[in-house]
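Removed from the display is one protein chain of the complex; every other protein chain stays in position.
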């Protein structure tokens, strides 16, 4: 790391900073500028307490040279990670992966009906919430264990793999038994205990970006999961909070190439949550694929006005089928396939 | 609520919307404008699914008239809530409450030493993290149960009440036994399961505002706790995420009068997390009290450069003592006392 | 508009609000709810002072029903506007329009060299700044009138149309004589005098979205230009300010479908300013076209390290040529062409 000293830092202050750095295991290289002094500190000490140096007298700023994540970055893994979910389902390879289904599981009949339709449209993975994080305590909170059983039956009937969200450390073990991919939602991206718990699962984890998380914080959340031993993390851009009111969130489309630059992990996009309006979902789904996403997760409901959660952003099965056709053309234009 | 229909909505669409509203238990009052029709729907149905109407043909927008929270708002409780923590410690009354201590509990001797100093400075409540939500898995994660025991001993030795953060539903029961106030941190403000769990405790809850939460979402988080039966919620403004890089977060000073307008719950401020720099803490602590805060929570450490967490935003005990003196003058200027 | 009265508003207050509305030319339709009263006010009075009602006793909120813009919206113009710049150059039609060139005009030889290259790559319009809005007074501020002359010569030599930015009301007349499209930069989107001035030109105006402007404010800026008589406004999404530091701005990709929903005006995208890094430009250029943009504006420089402005976000001519080929495939996938 680089330590920038304040203008007017005394010789004694500079020497003290150097001494402290040496104590901490660094070798030091001071550079005396005309106005300010700078000390280069060599040594890979990612766990050193920043303030041990930052708060010494005469110190103005510390500039880290190394990234804060190891496993989620490209230092150790130069090649893109391809996560194999089933015999023929891989995320991060040339084929795009489509996850689709309703926001919440509302009942068995309806759910299996949607499952069949998204299967027919070309989806690979079925989504559906059994445990719902709702911003109001008075809203439908999910069918919980009954929802998991419905998911299982839908898998049996359709052959689709399943993904569902976990919202409590106490549920990880149960959910793990039922699903193919465990989802960490945006609101829990920094629920570190939950991240550790799914880090001990051997199921792939779909990690949504937090509502207002930086890409670095998101990769650090992936690092939490990976540092427990589970390296199968799929990132999901789902829109960030901005001042713009016309969409529920603002999809950070640039997060896709930025993640591809910084990390080996696959990344998919969630245009449903990013916009909050079904009418904008097709444009954003196509944009995400054009920008290099490895797949999409889409909310599909056969009767959005009667959906118990997030109906406004759900597209109908027939629109879903058309959309996948449009997306296959974009996929081809960027050298991929559905 | 008010339903705004699209320009050009047909008579049939309007009638259908009215029928649906009546089905849902509303009485309807259509107003036919020159360009658009609007329907007033009367009935307190806070739990009606917005999209049941929003997605009907011809509907442009829905404007709710009622606030989404009941218990956290002023509809039922017109008077400010005063939370009694101990015989002579009340939050929300004319006396300001000061919570102070280090970010994390690092060891018994050091902690009790700080505890004595903040007591001497005039603090009422001792803070200290036993379970730490850290953005890196490689950072110090807290002493956990051992930390709780140290808190208990510090209370015995100083008579200060104690507050500590809970980060996992599985720990609520244990923490509840040790502390006087349970803290929900910013990262868990929408960890709804955790909110419900502390809602079943009979200890007051210090609810920090989420990193990028609106005031409405924050009051809805309070509603989660209150709807489980625990109405002793203390709100804490701790800075929100903005584009400005010179402070760790941006303290939303206007949140203080806005919360006083919308809610009966007491609100304190955390200038340490809001700025991230000890040098800016005094200015913001004074500003918060001038704006009407019911108290402050401050990070104090006797040796910030060696703090295991958040040293950069911790003030030293001597500065803390001076600051409380400065704050007492501001308190007086706004008709309150320390 | 809809006026929502406070809980507990008195009969007298309600009557007073109605009287005032009638005075202002509205007809009124009160709806008496269980808790609150609401008044529907009919009449298209976009210029009524909101606070005339908002500040009356008993009023809680006003909800406008009509959009604040007329000319920029779809009320009057239902069909998409196609702006004809030259015989065979139209913006908003099935063919995408590509504007390209360096950030600033640095000298005649270099500029004409780039102009030839972007022409060869397939660009339709040449961009280049003669008057540069730079955040530092010590940075290169543009060649001004000499730059305009170079633009003119580049047009002669290549046949490309030209677009350049105006930053001062005093320069509008001069720039108008030289260029085919006048650009209003992001920093001047709410420089209302400048908007009025270009509203009196008969040249099309490229209106960049402000650094942190909402889509409504952006359309209101277009309204300023249009209300002066110049209806040829081309919108340009160039990224908005967010908390994310990995890109210079965050491209609001959803702005493209939202503008298509709200306005008849054409919209192009500027992935160079949106990301600030050449390496992310291709992904975002493709995403913008996939999302429905009517064209792109791209910074191209033959020697980015020596560019006098914005070199980091400029792509080289050879990359530009490849990129247009990639974009033509995306265009085809969404039913358009280059």
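In this document, chain identifiers A, B and C correspond to the written order of the chains, with residue numbering beginning at 1 in each.
Going forward, a residue touches a chain if its C-beta (ideal position, glycine included) is under 8 Å from a C-beta of that chain, and two chains touch if they have at least 3 such contacts.
This is a predicted model, so every value here is computed, not measured.
Asks: Write down which of C:5, C:21 or C:167 is the residue touching the left-out chain.
Replies: Answering carefully, the residue with contact to the hidden chain is C:167.
Asks: For the full complex, which residue in B:39, B:97 or B:256 touches the chain that was left out?
Replies: B:256
Asks: Which residue among C:6, C:74, C:95 or C:134 touches the omitted chain?
Replies: Considering the complete complex, C:134 is the one touching the chain left out.
Asks: Taking the full complex into account, find the residue in C:223, C:237 or C:252 that is in contact with the omitted chain.
Replies: Here the residue in touch with the unshown chain is C:223.
Asks: If the hidden chain were put back, which residues of subunit C would touch it?
Replies: 46-47, 49-56, 68, 133-139, 167-170, 187-188, 190-193, 196, 210-212, 217, 220, 223-224, 227-228, 241, 304-308, 310-312
Asks: Over the whole complex, note the residues of subunit B touching the chain we left out.
Replies: On the side of subunit B, residues 212, 214-216, 240, 242-247, 250-258, 261-262, 274-275, 279-280, 283-284, 286-292, 326, 329-330, 332-334 touch the unshown chain.
Asks: Extract the touching residues of subunit A with respect to the undisplayed chain.
Replies: Listed in rising order, the touching residues are 2, 4, 7, 29, 31-36, 38, 40, 42-44, 63, 65-66, 75, 212, 241-243, 245.
Rule of thumb we're sticking to: only the chains that are shown with their structure count from here on.
Asks: Centre to centre, by mean C-alpha position, how many angstrom separate subunit B and subunit C?
Replies: For subunit B versus subunit C, the centre distance works out to 39 Å.
Asks: Give, as an integer number of Å, the spacing between the C-alpha centres of subunit B and subunit A.
Replies: 26
Asks: Starting from the mean Cα coordinates of subunit A and subunit C, work out the distance between those two points in Å.
Replies: Taking the mean C-alpha position of each chain, the two centres sit 31 Å apart.
Asks: What parts of subunit C, by residue number, touch at least two of the other chains?
Replies: Only 212, 242-243, 245 qualify.
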